[in-house]
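Handing you this structure, nothing more for now.
The complex is shown incomplete by one protein chain, all other protein chains being positioned as in the whole.
For chain A:
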Amino acid sequence: MRLLTHNMLSSNIKGVVNGFPLRIEAEKVIHKEVDLNPDFLRNIFSKIEWRALSDAARSLGYAELPEEAEESMLDSDEFLGKFHHALLEIHLEEGALVCPETGRKFSVSKGIPNMLLHEDEV
């Protein structure tokens, strides 16, 4: 699971008001290199919750992202490279996503988060 995906998912348990961002418990993290596409990064930037991304990256051991970011930073290749790496190259393979309100854990196995709810959570 990429941090891009983490940035989109929220806990949708009944009664939870703010299920985003999910906290990450990592057991296994892997890195896979992919080509950098500056246009894609510029496009997606406005849709990313920056603080959630930089915190998530840090919790997985990548502390290179600034705590805050703004559009103008996208002109820097160095910034693009870090953004690209955090968003698309770091994968949570095994671990869990934790609901920030209830502490309920959603397991991540073979890179796939299991967001299924129990009957009493719907």
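Note that in this section a contact is a pair of C-beta atoms (placed from the backbone, for glycine too) under 8 Å apart; a residue touches a chain by one contact, two chains touch by 3 or more; residues count from 1.
As a working rule, contacts and distances are computed from a predicted model.
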Query: UniProt protein name for the omitted subunit, picking from "Methyltransferase-like protein 5", "serine C-palmitoyltransferase", "Ubiquitin-related modifier 1" or "Transforming growth factor-beta receptor-associated protein 1"?
result: "Methyltransferase-like protein 5"
Statement: The missing chain sits against chain A at residues 1-2, 4-5, 7-12, 19-20, 32, 34, 37, 39-40, 43-44, 47, 49, 110-117, 122
